[in-house]
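Every protein chain but one is kept in place in this view of the complex.
We call the chains A and B, going by the order they appear; numbering starts again at 1 in every chain.
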Amino acid sequence: MRFGRKSMEKKSNRSFRKGAVLALALAVAGAGSAFAAAQINILETGSSLLYPLFNLWVPSYAHMHPNVKITTQSTGSGTGISQSIAGIAQIGASDAYLSPAQMRMHSNMMNIPLAISSQMVNYNVPGLNYKHLNLSGPVLAGIYSGKIRNWNDEQIAKLNPGVKLPNHTIIPIHRTDGSGDTFIFTQYLSFSTPSWANSLAYGTSISWPAVPGGLGAVGNPGMVTALTGSPYSIAYIGVSYRQAIDQHHMGTAALENRDGKFVLLTPHTVSSAAAQMVPKTPQNEAVSLIFAPGPDSYPIINYEYAIVSKTQPSAETAAALREFFSWAIRGDGGNAPKYLNPVHFAPLPPSVVKLSQAQIDQIQ
Amino acid sequence: MGVSAIDVRAAINQPSIFRLVQRKIFNSAGWGLCGLTFLLLGSAMVWILKMVFVRGAGALNLKVLTHIQIGVAGGLLNAIEGTLVLGVGGLILSVPPGIAAGIYLSEYDGGWLAPVLRFMSDVLVGVPSIVVGYFGYVTMVATLGWGFSVAAGSIALAMISLPYITRTSEVAFRQVPRTLREAGFGLGCKPGTVIMRICLPMATPAILTGVLLALAISVGETAPLIYTAGWSSFLWTGHLTKEPMGYLTYAIWAMITEPQRSAHQLAYAAAFLVTLFVLVISVIARVVTFRRSGWGQHA
Partner (left out) sequence: MSFKNILAPIASIVGVTLIGIVIFLGVYSWPAVKFNGFSFVVKNDWNLGNLYANPVMHRGHLIMPGAQYGILFLIVATLLSTLIAVVLAVPLGVGSAIFLSDGVPAVLRPWLSFFVELLAAVPSVVYGLWGYAAVIPLLSHTVFPWMAKHLAFIPFFAGDTGSGYGLLTSGFVLTLMIVPLITSTMRDALISQPRGLREAALALGATRFETMWSVILPSTRRVLIASSILATGRALGETMAVLMVGGGALNYLPNNIYAPITTMAAFIVSQLDSALEDPTGMAVRSLAEVALVLCVISVIVNGAARLMLYFSGYQRLGGGGWA
């Protein structure tokens, strides 16, 4: 434990050198600031359903506007809503509109639809994934509340005559993060099943009934991974993850709509539902598109919202946001097929583009 | 009473072959089992390292190191930068008070304050890192309005590394021979001079070990940063507040759950970099310790 003086000096020298290296690293990191005077940083966080679309938008938009840096983050609609209200994120991406209480308390917040999305109900039942099982709101409510525990339950069998269902426990998977997918899925259950509406209702986070073996997952990606890794599970997943679902050969259900028909998610069934519901869109655009009437209507479609504050910290940020959103909702901009088709979204109808633009113009 | 004292004495004095064999078996089985436990831990370590380095090496390329992240593809430059900035930022904030506390605990152990501080520092080690993150979010990010930022992330990391630096600094100062201090006092130096001019240089290598370990811990942390530093896919523009920051551990967590292959590649590349960095620091720290205490003698 005793040093000679020399070795002592050598050691403290070395430590200074290390300190210098660290300081240099910091200095290099900080040097970026000098070149970025006009840069505008925008944080987009929230919906994992909207995340793939933002990831298509942002690189293209960055080409046109190199000074606008948009960070995208897939955290769940709950995060999008709460962090944009808190002013931490400039764009809160959400599949759910703000609740009435939030609207009242934060009157400067707006929901601006950017596109129309939909949701799949997927399952991993070995041997049946190539088929489209018929499922209804009440049956899904039964599965998620633990009243229907087995795949060969007679309520499922009744909807699927002639299908040989396995005698195996169902693993229902739900989102644990605050999620717009949970919001629209539980709206479907609430609107189709009175007992669900009266007990659990809908929201971005609900108190999921305890189903032994049931899994929780974070984000749509987490849902996909949990589903593919767990045979006999069932999950609700945003349509922008359709490619992943197909790649893993998972099953996709045909859902019962308001007219009692079982419909698959196709561009036609989505636009049929949209045609029924879009005219009901109010000025502030907070509206549910779930459980549309009409024989061809797919029951779970929704607006993908940007939750934005009318009052931005700086005029530059406000201008950048206005410009970005105006581009995003245009048919020759962000709503062009080259962006929406890969994520299976539908473009905003012209009437909604007008409403959205009116809201966008309020960002100051 | 089935066994009499005579039986016992007989067993001791004339060990039966059976008993001897039994003891031999116990001996070998004991060593065998202990070796097995070691083998188990060793193979788990090999498994982890193999996964991280084999898959990580496959995912690593020049683009990962030189480009920023674009959605679920691109590179990790923003995260590498963030990890370094936050790690160094955490150290800048935690090293001075940590060393000060270490000096106080070692040099002024007499009063009431030192034992109390030592106990609190030891308890602070046990405060779960997510609790620190939660604390940072509510106080700095939300209430003070800093937003996700380098400042909030660095302070959270500093709170976590502070007790480690305190502990290693205390040990480092305690290892400085008493005779050196006495020599200093004998020459008429004041306590401050003795500590800063004589003890501190002597203790520097050991303190540095502690600082390196604290850096390794900071680099490997995720939970306290998610709600303080946030996430950004761009390079830092130098603002301490209102500007979120990316870091490698978040990239591992966020990218491995994405379904795309490009995202998984990023996650494994990030895991490679983080693990490599932490292991290199551990090896350096260990080598410093060995040099001081002598090879092979280390207990």
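Basically, contacts are C-beta pairs under 8 Å (C-beta built on N, C-alpha and C of every residue); 3 or more make two chains touch, one makes a residue touch a chain.
This one's a predicted model, so the numbers in the text were calculated from it and none came from an experiment.
Within the whole complex, touches from the chain that is not shown fall on A, B. The residue from A:N41, A:N55 or A:Q83 that touches the chain not shown here is A:Q83. When the missing chain is restored to the complex, the residue among B:L40, B:L144 or B:L240 that touches it is B:L40. In the full complex, chain A touches the omitted chain through residues 75-76, 78-79, 81-83, 86, 99-102, 105, 169, 171, 174, 176-178, 201-218, 226, 229-230, 233. The chain not shown here touches chain B at positions 23-24, 26-28, 30-31, 33-38, 40-42, 44-45, 47-48, 51-52, 96-98, 100-101, 103-105, 108, 113, 116-117, 119-135, 137-139, 159, 162-163, 166-168, 190-192, 195, 209, 213, 216, 219-223, 226-227, 249, 252-253, 256, 267-268, 271, 274-275, 278-279, 282, 285-286, 289-290, 295-296, 298-299.
We take it that only the chains that are shown with their structure count from here on.
Chain contact summary for the complex, chain B toward chain A: residues 70-72, 81, 84-85, 88-89, 91, 141-142, 145, 147-148, 175, 177, 201-202, 204-205, 208, 230-239, 243-244, 254, 257-260, 292-293. The touching residues of chain A, when paired with chain B in their complex, are 1-3, 8, 11-12, 15, 18, 22-23, 25-26, 29-30, 32-34, 36, 39, 41, 43, 45, 51-52, 54-56, 58-59, 69, 71-74, 86-88, 218-219, 221-222, 224-225, 241, 243-244, 247.
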